[in-house]
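Have a look at the structure that comes next, please.
A protein chain is absent from this complex, but the other protein chains hold their places.
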Amino acid sequence: MELTNGAATTYAQAVSDALREEMERDSSVILMGEDVGDRAHSHQAITSGLQARFGAERVIDMPVTQSALVGAAVGAAICGLRPVVDLPDADFLSGAFNPIVQVAAKMHWRTAGKLRVPLVIRCSSGMGAHDGPWHSQNPEGWFAHVPGLKIVAPATPYDAKGLLKAAIRDDNPVLFLEHHYLYRRLREPLPKEEYVIPLGRAEVRRFGEQVTIITYGAMVYHALEAAETLETEGISAEVLDLRTLAPLDHAAIAESLAHTHRALIVHEDTLTAGLGAEIAAQIAEHCFTDLRTPVMRLAAPDVPYPAATELEAAYLPDAARIAEKVRRVLCAG
Amino acid sequence: MELTNGAATTYAQAVSDALREEMERDSSVILMGEDVGDRAHSHQAITSGLQARFGAERVIDMPVTQSALVGAAVGAAICGLRPVVDLPDADFLSGAFNPIVQVAAKMHWRTAGKLRVPLVIRCSSGMGAHDGPWHSQNPEGWFAHVPGLKIVAPATPYDAKGLLKAAIRDDNPVLFLEHHYLYRRLREPLPKEEYVIPLGRAEVRRFGEQVTIITYGAMVYHALEAAETLETEGISAEVLDLRTLAPLDHAAIAESLAHTHRALIVHEDTLTAGLGAEIAAQIAEHCFTDLRTPVMRLAAPDVPYPAATELEAAYLPDAARIAEKVRRVLCAG
Amino acid sequence: MIDLARDDLLGIYYLMGLTRAVEDATREMYHQGQIQGTVYTARGLEATTVGAASALQPGDVLAPQHRDLGALLARGITPREIMAQWLRRVDAPSQGRDGQLHIADMATRWVLPSTGLPGLALPVAAGAALAMKTRGERHVVLAFVGDGGTNTGDFHETMNLAATLDLPLICIIENNGYAARTPTSSQFRIKHLADRAAAYGIPGHVVDGNDALAVYEITQQAAEIARTGRGPSLIEAKTYRMQGHSAADSANYMPPSALDEWRQRDPIELYARRLENLGLLDDALILEYGTRIAQAVQDALAFARNSPAPDPATLTDRLFAPDPVPPTTEDEIITAPRRAVEREGIWN
Partner (left out) sequence: MIDLARDDLLGIYYLMGLTRAVEDATREMYHQGQIQGTVYTARGLEATTVGAASALQPGDVLAPQHRDLGALLARGITPREIMAQWLRRVDAPSQGRDGQLHIADMATRWVLPSTGLPGLALPVAAGAALAMKTRGERHVVLAFVGDGGTNTGDFHETMNLAATLDLPLICIIENNGYAARTPTSSQFRIKHLADRAAAYGIPGHVVDGNDALAVYEITQQAAEIARTGRGPSLIEAKTYRMQGHSAADSANYMPPSALDEWRQRDPIELYARRLENLGLLDDALILEYGTRIAQAVQDALAFARNSPAPDPATLTDRLFAPDPVPPTTEDEIITAPRRAVEREGIWN
């Protein structure tokens, strides 16, 4: 397989490329959202040019709504389209909680498999907007508990493209959490050929022996940095990037724990009853005999996302705090 | 302290009594909801008679809304009233996710303490309606992750009354989850004198030595039954009723684990990323050295709430399944 | 008079009678303790539900709400399916997983399933209309909402969206006087809910909801507008819920005088008189239909009672639709070049 010659692709461009390629491949793929058309869309310009290319019938500008945008996408999906909904901020998912949780997620099960909802809701989540309590939330804690939803959170341009393609081809509702902070800060050369990354598989980003740092999204890079620091201290940390948050790749977690025997879970989202709790609970039950020290979590504290830079810095996990917590994992037990 | 002479009070009546007493005590307490007035309210007739007593200005019938009922209650709470919102089914909380999560829960923190939201949202949750995917949900998994919310789930008439009074007097937004199944199935004599049960404290319902069953709501009774069965097998199980789900009573959990060394968490709500995950994660991290066997969870499987009785029976934990899982906890590790 | 042949006109009569008979049987079973949960019926609404749904063509989509049995039957859902659904048997459309009239069939009868939350079916219906528009199909979606449901945010967002995008959506407001126990006077300040059409710039009509042909005709007109790309319409059918909110509701808050008045305007009686005046119906035919309807109900009951309960072992099946056939074989899936990601200075 050949890599593109030279020109590396940003995370934002990778998302854009996936959308364009899937729309070309399958005429049932449509885009819906506020300002998703060619009016110089602010949201990282990801959908720019798609309306000119595919027409206003397939790239549909919608009025401001709270619930009806997603509700309508569910209806379109049931009727054989494959809508990709564009929400600029993951925070706005709260206004669509009803159609996501009560309609989309239950549809296949409750109709005994008669109806499918091949729907993707794309949004940018996480730090990067510096806009306080309503523009940087990580929504996985609201939705990981909901049976019938898939949740994807890519950390690299390569994954963003391959996972978005898989999400669009999936016959179930998928929340696709792009990371705000990574859109323009990452680049990598992508294969010229088409590729699709199956949902539900974690990826080891760094191999290690003594502890597994389980994380996803932008925190992968903090974890890698922490692992580098720890290496200089003689501590060998493995970094596991979950990539898909629901369903979780339990096999990959267990496999890693089987040789490291220790785990730290890191996420940007707040601690209590967050996704890390489920991972910790799974490890505590299923990797009990493997575990040499208690499984620990590092996450944002249980308060809303703060506006001031100084508070934000204290709020989010970073490489130093991850390294420090890994040291505690190693000593504990 | 004297108990009422003879007449035992149902769970539904206990709720009703708490509302009436608090409305008498404090004229800023108001009730809001659909059919909350004296039109023979269907929702267990809990608010019956209150409109006649306190007037239509304090017992306010509202049109059908999704979000505005709770949003308006938040506004009224900020302005010094103490609204108690009546939602017949906890399922309907999904339509009010936005005002609960984005407005009410953040208000005190984000205004640096300037504004308070003394709001109670009462609803009936859990099994008992036999009405399928939208009328028996346990909403704690949607909300336990939200900083700034308190969640209460009483299991007895005594607790329902005392905790509701505390919730009404609390200056924060509180979700008060009454249990549908228990409304008319439980009775106990209540004290004549006023009492208030502080939020945030679990209660040991049965003392035991070898394993702690951590649960709440109607599952308390299944757990007690399981413990009785297990006793006949020589297994001594403690039953801890959480009563308040957020914030959790970590001290009570740790105290119990310190002598039983084993834990099973039971809830009606679905498993993945449910409240049980947080409890298990806490135990796994903080009670690691106490634990002799892995902490386990028993919950509904990850599918919507089913309609057919036969499916419902398979869906919900019961005394037999709890006992069986306790046996597994004891053998594991 | 409208474009209906004799058979169609009699078909509507049959469906209205069938609706009432199925509902009566359902309530009876409920009161005998044979049905779990809540039973919603719609005595008095037969003209609205059957009349409107009769205006649909194959490929048009119905989005009913919890009380719209008449529309389901008009769309071809059978009494057998309905009864099996009430009893939550394995032969029910939702195989016992879901209850009430939450029935889906997008393969041959084009019915979207309602949910337990009023209003929430509307955006889904608009989405179906969007799919039709996107594919250039000349189909329409017929959605029902209650007087209570028009106060929800989803009603507003959906109607505005449908208007702005010219979606082929027809929304019928069943103004039946109540939302649960709340009379319309405690729900809104206006006289005609059809006036809400002005908020969206779409046609709004008030129609006598007890007159099946009037409902049919106005729905037909709205469908024509929708089919020709001119967007949605809002129709308020004025009618009356001649019973309590659910089978468990004593209805003691409903004024007997109003019930009496509306009983004088029973939609099935009104329609029968109309057909008689047209010379299409006589006592013999009424008897014949009565017999056919009774047989259909008996057959449905027998079918449902004989259908087994769902197997608990299937409880967790089909949460997700199966994975699509992988577009590339497993070994073509490459792994990210782990260190190639340029992330230097990422935290600055």
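Chains: A, B and C, in written order; residue numbering restarts at 1 for each.
What we mean here is this: a residue touches a chain if its C-beta (ideal position, glycine included) is under 8 Å from a C-beta of that chain, and two chains touch if they have at least 3 such contacts.
Just so you know, these numbers come straight off a predicted model, no measurement behind them.
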**OP:** Could you tell me which shown chains are touched by the chain that is not displayed?
**Re:** A, B, C
Subject >> Contact residue for the chain not shown (choose from A:Leu50, A:Ala129, A:Ala223 or A:Leu275) >> reply: A:Ala129
Original post:
Of the listed residues B:Gly126, B:Pro139, B:Pro157 or B:Pro304, which contacts the missing chain in the full complex?
Top reply: B:Pro157
Original post:
Looking at B:Ala18, B:Val36, B:Leu50 or B:Ile78, which residue reaches the missing chain?
Top reply: B:Ile78
Original post:
Contacts of chain C with the missing chain: which residues?
Top reply: 151-157, 160-161, 163-164, 186-191, 195-196, 198-202, 231
Subject >> Where the unshown chain meets chain A, residue by residue >> reply: 34-35, 39-42, 61, 63-68, 91-92, 94-95, 129-135, 301-304, 306-311, 313-315
Original post:
What residues on chain B make contact with the chain left out of this view?
Top reply: 1, 3, 8, 30, 57-58, 60, 62-63, 65-81, 83, 98-99, 102-103, 107-116, 118, 147-148, 150, 156-159, 169-172, 185-189, 191, 194-198, 203, 205-206, 221-222, 224-225, 318-319
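Note that in this section only the chains that are shown with their structure count from here on.
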Subject >> Whole-Å gap separating chain B and chain C, where each centre is the average of the chain's CA atoms >> reply: 35
**OP:** Please compute the C-alpha centroid of chain A, do the same for chain B, then give the distance between them in whole Å.
**Re:** 31
Original post:
At which residue positions does chain C touch at least two other chains?
Top reply: 94, 97-98, 102, 115-117, 120, 153-154, 319
Subject >> Residues within chain A bordering two or more other chains >> reply: 66-67, 98, 102, 106, 109-110, 147-148
